[in-house]
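The complex appears here minus one protein chain, its other protein chains still in place.
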Amino acid sequence: MSMASIDTLTDAHIDTVRMQHPGAFATPRGQIRRWAPLAIAVIYVIVTMWYFEFGRLLDASERVLPLLRNFVVWRDMDTWAYGQIYVGISQTLAMAFLGTLLGTLGSLVVGFLAAKNVMPFGIVRQIVRRFLDILRGIDQLVWGLVFVRAVGLGPLAGVLAIFISDLGTLSKLYSEAIENIDKKQVEGIRATGAGPLSVIRYGYIPQVLPVFISQSLYFLESNTRSATILGIVGAGGIGMLIIERFRASLYDQVAFIVVNVLVLIFLIDWLSKRVRLWAIGDKTER
Amino acid sequence: MLKLQNLSRRFGDNIAVAAANLEIPDGQMVGVIGRSGAGKSTLLRLLNRLIDPSEGKILYAGADIAQLTGRELREWRSDCAMIFQQFNLVGRLDVITNVLTGLLYTIPAWRSMTQVFTPRERAFAIQALDRLGMAHTALQRAETLSGGQQQRVAIARALAQEPKILLADEPIASLDPMNAKVVMDALRSINQQDGKTVICNLHTLDTARNYCDRIIGMSAGKIVFDGTPDLLTTDMAREIYGAEADEAFDESATSTALPGSKTVSALKAAAAHV
Partner (left out) sequence: MSDVPLTGGMARVGGRAPGGDAVSVFERHRAELRASKRGWTIFAFAAFAICLGASIWISNFFPDRLAAGLPRIFEYFGTVIPDLQWDVLFEGRAADGRAVAGSITYWYTDFWTYAVLIWETILMAMTATLLGASVAFVLSFPAAANLAPNSWLYWFSRRFLEICRGIPEILLALVFVFMIGIGPLAGVLAIAIHTAGALGKLFAEVNENASSRPIEGIAAVGGNWPEQMAYGVVPQVSPNFFSYAMLRFEINVRASSIIGFVGAGGIGQELNRVISFYSDDRVMAVLILVVVTVTVIDLISERIRHTIIGRENF
């Protein structure tokens, strides 16, 4: 039963096959159903871009090239305030470090309060969790703005912003790590007649510490990035210099600072990866 | 006539295929046997150009296949269908679309990228499926089928290519005896009724003996036997298979030779499955 070649198929034959297997052939409704999502997405993007006045991008085209050139061509480099720039960068680092440290210390306490297997009172746990949800729901930059209003311009506001938003996220991660631990080890400690704090110290901490350390190091990395941004709302660090240079149209300096920050972030990533490996390796060895 | 001249392929220091010389006339059914790692799979992939040869020529209809690139290479691949041990279907696409991919070379780019197929193409794909007894599964996802069914869909895809040559790389190594027989029968019928050349890698000796006009034995990348099945002596086979000889001769392993009456119930179950 050799089969007919595709070119020799007669229309009658095609119709017979269609009769036998109607589902295998394209129908108008099937086509609409297939293409509708794509069509809707394309139309949506076109309509919103029109609503957002996409034309302005085209109008700005003559401004774009000079602006980009100003980013790339660095002039009068000897007059740049390098001291100020590097102080700003170190301030950013200091903010990230302190904020993460405070966030970690705070989360050590709050994380246990939010963990189901440690906190026996459901009502306390629920209150703590809802509180953490609120902390997480508000962006770090908003916290930055709020703390600038509360304690004034400067790195203190930035440290507090990082602390508060880390408290929300790290506590949640910590409490999840605590809930996922091996119960047998805790029971072992409890069986020796240890008090509740000793149970936490010897039963929980050794198990969760590697997780905590690596989470906190991840946050140190991401906080270095966000501490750069916090300055834009006045919460200290290099971001304040960036926006100030921006306003003064010193785009070459902006580019210089951004390149420096990117290199710094790259270094922090690398360093934190090393420390993480060292810390975790150390803990599992014991 | 497919002609291989001094065809070689090296992977680093490893010689997978060493200076193969072969002439395969049109319409022959050829079985390539040898232990695993003997270079059978590399040889087939070289023919389809999924692997580029290190040196040597592949001649077909006056052209050197080994030198083809771009659109000509794709034309050759569409003329030279390949069936894989693991079927290589797109699991999350439905069966008919899988078969329709066999037509990709002939379809203009805008239609292939938007997956728009004409009624003629669809009818042709159904016809190909029907020949393998799989038309009823056309709208199922390929991954929901059993191994034997998937291999039959893969053969239907190869038929949709309307190839001149059909390559099959261990087509039955992942199948149970019942499905293996169905698949080998299908390949044999394509060879005999459509007159297409079939080159088939086989691990077991008896399958090759039962189905093929000609057997090529490979060992350590070299062609060590080339002749009709009756010329293949036991000593020769032992040389080809080396340490794996007993396994290859064990006809109950993955062979298509159906065992006797004691497993009739298993057969019935398998038959019900297909």
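Order as written gives the chain letters A and B; numbering starts at 1 within each chain.
Please note the rule applied: a contact is a pair of C-beta atoms (placed from the backbone, for glycine too) under 8 Å apart; a residue touches a chain by one contact, two chains touch by 3 or more.
Quantities reported herein were computed from a predicted structural model and do not represent experimental measurements.
J.: With respect to the chain omitted from the figure, which of B:I15, B:L59 or B:L104 is a touching residue?
T.: Result: among the candidates, B:L104 touches the missing chain.
J.: For the chain left out of this view, which of B:G91, B:G195, B:G227 or B:G242 touches it?
T.: B:G91
J.: Looking at A:S90, A:Q126, A:N180 or A:S198, which makes contact with the chain not pictured?
T.: The missing chain is touched by A:S90.
J.: Sort through A:G111, A:P155 or A:G203 and give me the one touching the missing partner chain.
T.: A:P155
J.: Specify the residue from the set A:F54, A:Y82 or A:W270 that touches the hidden chain.
T.: A:F54
J.: List every residue of subunit A that touches the chain not included in the displayed model.
T.: Contacting residues on subunit A, toward the hidden partner: 41, 44-45, 48-49, 51-54, 56-57, 59-60, 63-64, 67, 87, 90-91, 93-95, 97-98, 101, 133-134, 137-139, 141-142, 145-147, 149-152, 154-156, 158-160, 225-226, 228-229, 232-233, 236, 242-243, 246, 258, 262.
J.: Would you write out the residues of subunit B that touch the absent chain, in ascending order?
T.: 48, 50, 74-79, 81-82, 84, 86-93, 97, 101-102, 104-105, 109, 112-113, 115, 154, 157, 161
Note that in this section only the chains that are shown with their structure count from here on.
J.: Show which residues of subunit A lie in contact with subunit B when the two form their complex.
T.: 1-6, 9, 13-14, 17-18, 20-21, 23-26
J.: Quick check on the complex: what are the subunit B residues that touch subunit A?
T.: 96, 103, 116-117, 119-128, 131, 135, 138-139, 159, 162, 189, 193-194
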